[in-house]
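Accompanying notes for the structure given below.
For this view, one protein chain was removed and the others were kept in their places.
Lettered A, B and C in written order, each chain numbered from 1.
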């Protein structure tokens, strides 16, 4: 196996000494496609040194010039989108179109970063007192790091580094060890775009490196996207070493279906949001919540045949609506949760287990599954399944639906389907969830707004990408200025001597 | 002569019927290089119809898609910068580097326009009263127009249309009839960038078309850059037909030199800001104001040999620091003003008249001139010369310099050269001029700030390009929303009947 | 008659020489209650001199201190609200509660102005190029003026002067000569609040003074609220003298009633918005637009008895829902328009003419009137009646309603009543009107948003009060700064000599 996926440091890919290797799989075939370095904390120290060495020059590069790098990087990403998508699919398993979509959404953050000269303006107050001015300006933090999950190996890093770097920081990316290759393509494109060496770096690895990042005194801030327990750990440990941390955790996204909803839209929305990318999205809909028996019965009737016929296959199967699960362990966990649902009394209307994709018998595939009659105390409700499973919880009425959602520890995404302005406004205003869709099942904010959940779905004070990012990746400096009377005061043109 | 420069309407260049033609010259050779259409008001009506027809679709194109057109347009401008610069030089006469610089500065406005999704955000207030929300959003105006001067045939139009179009408006450009060709290159690049036909249009012509624009009921806003008398006329006539108007006029920019200034910098600054582009810039320094006799004498001593040796030549002469004047009439006006200065008692230390550039004897060339001992009542002080002439007015002290500037009707740009924080702060705060340079001779704001003078240098309420432009090219809509209780209120799922 | 209502200049009320006097009436009794000075252009010159003299000190008073004056002024307005309301009612005729409401809404602008230190921040960009910073700051314009209508003698002036003054300008108010007294109370409270003399001034008068204001070279900006023809005149004439102008004109506000609207709300909304303040509001609903015959028939059935029983009386009659019309001439104009409606074929379902209020037989009273079957070509549709008259135009469907509104030259306010999120969103997004209510009949923005119509309802580029006002009443100064290397560069501590 010659495909060793190494670190990217100081403008080139390096095979650092001595780190162990871990297999990377193609989940469609179940075969090993490469091996990723598991870097040590010493490896990290070296990366940090490089990133630190690049801070001074990059942070003081005029902001307009930093923007030009982003403009070029955008173009290179567009030109290489197909190659990036293929790399994603080969390690993650999602369909090519889905992978392309991921790149497109990630690009939104690059577009936003191109506007950094406007976004990084400080504020100026003239004459706050007689002859005194005051201004507040954002400056770069220094070295910052991102730790990202397997499910969006291109997009989630792009939620972090374009704006971090545009702000003048240097960046260390620790991608998921499941699908690490795309990070090196990105690094290469950045270099082509004219980014100075040392500004964007990649360190491969697992928890060893994560801990080293969290503890390193010269890393000023850490961004993380992953599961809730890890997010909480990241937030706490990063804070212990005095860092800024934003740590996005898991989700259990509900979709409330009101009796006046357009059911064609509802069904389309649920199919896409529940089963797209095999449900491995933190914004996937996990829990349909039909309001009233009539709606629920109607919904289940319409969903069952669609879920049964949901096409599954490898990324290059253009008919496939979803691909395999990321790893065998994940597949087994999903299967086990499905069984727990049955055991605990939920109605498994469609059972996706035991699916076989011809020609890909060793791939990590599972079909779409649909539960009805799920109760909040069941494991399939309490756990984030992160697979192609919808767990329907029926609500008696609108307030019942609200209470269900408020009882859930997560607060990432939520949707309501209705035509009624009143229901939509009340829901959007009151619901304790960070991202709300009104007849939109996956309300991922556009790149000029920010993404973030509430409650156990986000630890820290900042949502990610968009305007929030600019604040997270900069620190304010407040300057108060007053001048002693000098050369302007009349006819004495020699400089006043020391008095 | 087959080079007819026509209008650009609805996505293609058209030779409209019946308009008269006017010669376009190459000012380096004095020869006619083409003929520009002088469109009629009927021609304008047709352009407006086309632009009007494109408003609805373009203004409702999602703002992120409009931004993508700008990103592509930026790239095309960069790729074609050399061609654009050559076209500018051939009709305007400025050096190739100066023309390239114009394109680069114009590009800043395109960069800014790429950030339109963030820039066009409205504001949302939840719960302004019980169950009532309010939000204010900017929307496009419709058809807007720009009327631009000869001295920056690429940059000044770019101060207008990129942001106007990004905001969702459709645009009609009326370029100067002295150097109209570059407008058609821009139009072509925009089309290549994917801009729908009818969104960007060019109408060639003179005052006939200007008046038609000002009076047309379907043009919502007009931006203008030119001389003060015309700017005032534009503002007044445009307002009479109910339009929004921003009209930037002339200038007489002073540069105050304090005794503690770095004189190397001062001399470099004056040479570039006074003679670059043959002084045909609204931000050119026209009036050096040395403070105190010692400074003045020193300054004149250092300037004289530099002005005497100032290299003048055609655009493709790489040694030339400046090129010809735009027209023979302008040249004669400058010559005449120089004579008036001599007649009225100023000291003409360097006389640029009667310069001949070998091989370009019919070109509209003049050398750099330098006056000392100018008084405010002389014509060379009162008139905007718009040529390569510095008219030094000596000030006794700092307050004398301030008073001189405040007595001038213009308030476009100004500079102070000093090391003293107190002098700089006091000057910047008190001086009644819109753009102030502290040790910067030509303080043209970067593209993410806005450009504009005060007093007779700008009529209207908005500076141009940058954040100001977004406000100028949009109108606010304020929406107050409240909903009657509906389907959410309990168990009744049928839609309430009319009560 | 000893009650002469004079000007307020330089901190005290003055009876200027020689101006003619004009009667001010109590419209409830029809009796003359005072006489207002009709100032001359010479009077104005004196006021401008005073206001100009106060600019320098006030504009350079630290912004936080200017805010403290606003805080005190707010308190004084609250403490004197009852007195102000009584004065309004005595000259305007509106009910006491309505007058108090006017004060309360006006206070919103004072509240907003208290936040001026934050609102007037400029923006600062560090390192726009190597060692170059740039910042843009808003500064006061100088002397500005407001010309206000009779219908809100306290609120509309407060839409202008609190923010104008907070920005550092000095202000000249020309109130309506119909109800001029409240302006002097305001002036007195401002003085008590610690506003320096000369910052807020009042000049009484008619068109003579209006023209003098528009032409005066030392007035930098004019705000106006009134009828459309006058607004257009103000805009044009003010622009001719180079001023900034915002001129708010008339209205013809439609209210679309969709079949799914809550009809109880609709009826309440129409009664209040149509007949409150006798319809003398630029945000009054003038044209109910029921969609579909069923809605229209139902609406008329419910409105007729309510309009017939609408209680009318003097301001101190606590049962009265509305008071008299401002003048006998206005009353006669309304009466005449009602007759034209009948003559042109509209169905006058309720006729308010010939109402007599016992004890107030000479008052300018008229009852509420209700038309059905109005057509767009009738005068009662084309004219702004400015009286207690609703002119119902029936629409066949939603697009028919949209087209009706788009055909009207005004674009001030509009409302839609519906429960449907889609209809509301489409309406709010597409309708060419500046202020939109969704189930809100009079969508006057709260004081931290801005007020303004589109089309013939506003001339200029700025809406009034709120954030728009800060921009209107300030001018940007852009400063670019660079420093020569000086004392910091090492061991030489003597100040560098001139080189």
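Basically, contacts are C-beta pairs under 8 Å (C-beta built on N, C-alpha and C of every residue); 3 or more make two chains touch, one makes a residue touch a chain.
Note that the structure is predicted; figures quoted are calculated from it, not measured.
The chain not shown here makes contact, within the complete complex, with A, B, C.
Which of C:91, C:177 or C:260 touches the hidden chain is settled by the complete complex: it is C:260. Remark: the omitted chain is touched by one listed residue; of C:34, C:106, C:434 or C:467 this is C:467. Interface note for the absent chain: among A:136, A:192, A:227 or A:373, the touching residue is A:136.
Interface residues of chain C facing the missing partner chain: 64, 67, 71, 74-75, 108, 111-112, 114-115, 117-119, 121, 126-127, 131, 133, 258-260, 291-292, 294-295, 396-399, 418, 420-423, 425-427, 429, 446-448, 467, 481, 483-491, 493-495. Interface residues of chain B facing the missing partner chain: 60, 62-64, 117, 120-130, 132, 135-137, 139, 418-422, 424, 438, 495. Contact between chain A and the absent chain runs through residues 123, 125, 128, 132, 134, 136, 221, 232, 235-236, 238-240, 242, 244-245, 259-265, 294-295, 298, 419, 424, 428, 433-440, 443-446, 448-452, 454, 456, 459-463, 467-468, 471-472, 475-484, 486, 495-496, 498-499.
Here is the rule we use: only the chains that are shown with their structure count from here on.
Ranked by the number of C-beta pairs in contact, the top chain pair here is B-C.
The distance from the centre of chain B to the centre of chain C, with each centre set as the mean of the Cα atoms, comes to 35 Å. Rounded to a whole number, the gap between the C-alpha centres of chain A and chain C is 48 angstrom. Shown for chain A are the residues in touch with two or more other chains, namely 64, 117, 121, 126-127, 418, 420-422, 495.
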